[in-house]
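Only one protein chain is missing from this complex, and each of the others stays in its spot.
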Amino acid sequence: MTSSGASVSLAASPMRTSRWLSTYAVLVYLFLHLPLAILMIFSLNGSRFTVWEGFSLRWYAEAFGDQELLESTLNSLIVAVTATAIATAVGTLCAYALWKRASRWMAAGLALSLVTPEIVMGISLLAFFQWIFGHFDFRLGMHTVVLAHVMFSVVYVVTVVLARLRTMDPLLEEAAMDLGATDWQAFRRVTLPLLAPGIGAAALLAFTISFDDYVITSLVAGVDSQTLPMVLYAMARRGANPVVNAISTLIVALIGTLILAAERLRER
Amino acid sequence: MTRPRLSSGRLRAMFLTPAAALLAALFGIPMVILLAYTFLTRGAYGGVTAPWTFENWQRLADPLYAGILWKSFAVAAAATLFCAGIGFPLALFIARSERHRSLYLHLVILPFWTSFLVRTYAWMFLLRDTGLVNSVLLKLGLIAQPLPLLYNYGAVLLGLVYTYLPFMVLPVYATLERMDRSLLEAAADLGARPLQVLWRIVLPLSKPGLRAGSILVFIPCLGAYLIPDLLGGGKTILVGTLVQNQFTTARDWPFGSALSMALMGVVLLLMLPLARKDGAAGGDLL
Partner (left out) sequence: MKRRTFLLSIAGAAGCSGRRFRLNVLNWSVYIPPEVLRQFEREAGIQLRYSVYESNEEMLARVMSGNSGWDVVFPTHYYIRPMREMRLLARLDASRLKNVNNLDTPFRRPVWDANLEWCVPYMWGATGILFNSRLAPAPTAWSDMWQDRFQGRATMLDDAVEVFGAALKTLGRSWNAQGDGDLRAAKNQALRQKPLLRAYMNAEVRDQVVSGDIASAQLWATTAQQAIDAAPHLQFAYPAEGFGLYADNMAILRESRRAGLALRFIDFLLRPDVNANIVRGCRTATANGAARDLLQDEIRALPTLYPPPETLTRGEWMATSPLSVQRLRDRLWTELKSA
């Protein structure tokens, strides 16, 4: 592919997607989605086992009738939305501050939290909550789950946003301030809009991690705050259960639709 | 007109405070508690009790645990390399796409809306002797006997790479997306072929993203226990499983805490030279 030096449009630049790259991407997407496809296919299987026995929607009906499943899905969504909102806000501000001038304590603290295995973080949080709850009559519940999720999400938000900030030109803000803006205004009107895709990516990552978390959540959840991964894991361990496939398919379909709708709105 | 220096510092401090408070309360204190545990004795059936002791740390000196740690590092490093190798071209593809970029990104994340446990079980279903992969290969006559695709390190790597790929793709994409196109055009104008542009300009410029992605993949892989257990068939033990065992089956919290602290210590040692290299920037990650 030769370059066309005259044109400045991205489409004609040497960055035009080559066919190899496209084929490669297709293969990777196939790899990523193969288990998903399996789940979907077998959620429609009439038989409980891996032998195909005709098309059936009974597992979906069973999923909707399962009180525990519905409640845990709702819990997962609430926790994920709340934790993502808090973690993204806190994390973005923190990343910006670190970008301006590094703080060794902060960096060390964040790095440590990243380096901690989930089980260790979960146990330490459990010990901490129990210690506090010994003094007040609190119990483990949604609030402890949300706090735990915010805790482990923040460092991911900071990482992603900081990586993106590092590719940004600090002179842009300086230019704004030379033109009379305060640094808050510079942040809000220059940096933040440029950072928006990075923040979006960070929020998406945080939401995904939170929604899918099992280890830490199972340790700090209380009687009434079972999340979807906990219920799914229990069901999956008892053997191939097509209800698990059904609910997984439903979630993917729902999120997929939401994302598509969001895209349409954005492009409008 | 000079920048008012005072308010810059104040703003920065304000921005840093919420995260600092969060870290202190929900990470610092719990870790101190855990550190205290390493010096305590295991209760008769779990928990921790009085006598303060160095015993747990002494137990760590055993070569058995060093071997387990080494194996875990090797697996995590391999998974990270695969993720980088597989993920970078994909991130490149997405960053170069003129249309549908968000769609491609979302397609990467979409499988993640199903629980990773469910997806791991799906892989077990695919890889076992009577699973889809073997059945297809047998039908096509490419093999005579089912291949042992499950319950070995290969399956574990597959599971880890599969689970943590987005953690590599997203940061790398974020870096690539922001890359200055004019640099690439300039290179092309100077006669560089696309592969040269890739190797000499794009790749070095995407280092922050690759580094961030590598850390985001390596660490969880190191501490992973569900995926290695399920896909590895429980025939080998990695440090994640070892720690998990201490806190559950063995109910030896003090020793488990000591193991965790040791693990974190070694990883920090690894990351220290990286931090020093970037000096003033405070580390290439944070």
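Letters A and B mark the chains as written, and numbering starts fresh at 1 in each.
The rule is simple: a contact is a pair of C-beta atoms (placed from the backbone, for glycine too) under 8 Å apart; a residue touches a chain by one contact, two chains touch by 3 or more.
Everything quoted here is computed from the prediction, not taken from an experiment.
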Where A:Ser43, A:Thr208 or A:Gln226 are the choices, the one touching the absent chain is A:Gln226
With respect to the chain omitted from the figure, which of B:Gly67, B:Gly85 or B:Gly265 is a touching residue? B:Gly67
Would you mind spotting which of A:Gly46, A:Gly141, A:Pro197 or A:Gly256 touches the chain that isn't drawn? A:Gly141
Even though one chain is hidden, which residues of chain B still touch it in the full complex? 42-47, 64, 67-68, 71, 128-130, 148, 151, 229-230, 233-237, 242, 245, 248-252
Note that chain A touches the absent chain at residues 49-50, 67-68, 71, 74-75, 78, 82, 130, 133, 139-143, 219, 222-226, 234, 237-240
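Basically, only the chains that are shown with their structure count from here on.
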Round to the nearest whole Å and give the separation of the Cα centres of chain A and chain B. 15
Complex contact set, residues of chain B against chain A: 1, 3-4, 7-8, 11-16, 18-20, 22-24, 26-31, 33-34, 37, 86, 89-90, 92-94, 96-98, 102-119, 121-123, 125-126, 130, 132, 162, 165-167, 170-171, 173-175, 177-179, 181, 184-185, 187-189, 192, 194, 197, 205, 208-209, 212, 215-216, 219-220, 222-223, 225-226, 240, 243-244, 247, 253, 256-257, 260, 263-264, 267-268, 271, 275, 280-283, 285-286
List the residues on chain A that touch chain B in their complex, please. 1, 3, 5, 8, 10-11, 13-18, 21-22, 24-25, 28-29, 31-36, 38-39, 50, 89-91, 93-94, 96-98, 100-104, 106-107, 109-121, 123-125, 127-128, 131, 147-148, 150-151, 154, 156, 158-160, 162-164, 166-168, 174, 177-178, 180, 182-184, 187, 197-198, 201, 204-205, 208, 211-212, 214-215, 228-229, 232-233, 236, 240, 244-245, 248, 251-252, 255-256, 259, 263, 266
